[in-house]
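Apart from one protein chain that is not included, each protein chain of the complex appears where it belongs.
Then we have chain A:
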């Protein structure tokens, strides 16, 4: 009885011990902090499938040693992260590596700090054009190839520069990583990227209704001003697209503001409705614009007199292009073009006309106005780009940052569009009247443009990674609602050939590590230290004979037992 009680008590005690041990393990797990030499924010190359074929960086997790470009020739890099600063980047080298599918543990491209919207600020970029071209070329290469290892971008800072200098030094000496010479291990603990389930696109539509006189039975004509707001770039978390199409959004908001001032007074309220559209899905053949237009009812669509799409108007010098898909002889096109070019002449600008026929059988939609043209609505795109961009190009890449955008260009673009619109609405065609003259109450507000441009230049806007009620989308809606009578938000799913994968940014931990050989050597030294200590203690306390007899004892004992 007493025995069983004792046993029960023992069991209880053991059980309580188990819980204590479990708690201990939980504590130990919590304590698993990372105390890395440095931790850097990194942005992963986009990973997507187009019609089922894989593109971009196919992996996210990283746990490899680092090497610089100075690695000794003939070294196996399949378990090594290559770290390349942009200023040392040799595009032919990277192209060769990717095209020949050479094994690599990972690739980390260091972008200059000035491009970072967090720390770069408004610093000036040196060798602007050279860097832009290099980045564009790198982006084109990376976005259109299937890369079977993680590719990350990071911004240079002091921490990573010292690490890089150390790695370079070791590589030049041709030494393997050891504790004393500083081997570095790059670790990004991320789960495998998952598909973005049913990515949404959000179109925002603002309506500014014109003055309807009682005798007017017909519906008022409508003019649409449209800009696509989302971006696509090599690194989705860095794709801020200041020019493409941040400049278009800013211009649209400013035009909405100017006309809301005019339309708030019944005397200056025009006899045209104004429709403002901020559309999503721009990089994917203007998928969002298409859905938005399809959602219109027939009467509204027919009432649209013409649509002006704003695309990349933030970094031009003196010439803008009007892209149309109807021949220039068309009366409506002529009207739009003349309206704009008359104002342009007064503003000392040049406006050119580019005509590109649409091919209905080709799924590629290069310009936003082509979606309108496909539904037989007269439309034109105003852009600084003279050549038609390819798919997934000029949609807000790595270089498309605040530094490359010129505010005054946007101010002039806004003036051009607003002035020509106003002349059309109030019937002042061909007359030299400045409605939005500088210094007047209707002048274009550069501060407003600048502040919005700054906000947009800090907001990555890749549509699949923007949720339905993303703060940015809500902010845009709120801003537009402040200028127009009525705002509608339309959610659509991004259908079609694209599939996207998440984990666009994470944190890179850089550890200084010792090699296994070092630890083996250390074990050897410690072992001999303990043996020497043991022998010393035995000799001093018991004498040398004892030490010798220690080694003799086992056989004698065996003899005894036998």
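The rule we apply is simple: a residue touches a chain if its C-beta (ideal position, glycine included) is under 8 Å from a C-beta of that chain, and two chains touch if they have at least 3 such contacts; residues count from 1.
Keep in mind that, in the parts below, contacts and distances are computed from a predicted model.
Asker: Assuming one chain is omitted from the figure, identify its UniProt name from "Ribosomal RNA-processing protein 43", "BOS complex subunit TMEM147", "Glycerol-3-phosphate acyltransferase 9" or "F-actin-capping protein subunit beta".
Answerer: Of "Ribosomal RNA-processing protein 43", "BOS complex subunit TMEM147", "Glycerol-3-phosphate acyltransferase 9" or "F-actin-capping protein subunit beta", the absent chain's UniProt record names it "BOS complex subunit TMEM147".
Asker: Which of these, A:136, A:261, A:481 or A:513, touches the one chain of the complex that we don't see?
Answerer: Checking each option in A:136, A:261, A:481 or A:513, the one touching the absent chain turns out to be A:513.
Asker: I need the residue numbers on chain A that touch the omitted chain, in ascending order.
Answerer: Chain A touches the chain not shown through residues 28, 31-37, 179, 185, 187, 509, 511-514, 516, 519, 522-523, 526-527, 529-530, 533-535, 537-538, 541-542.
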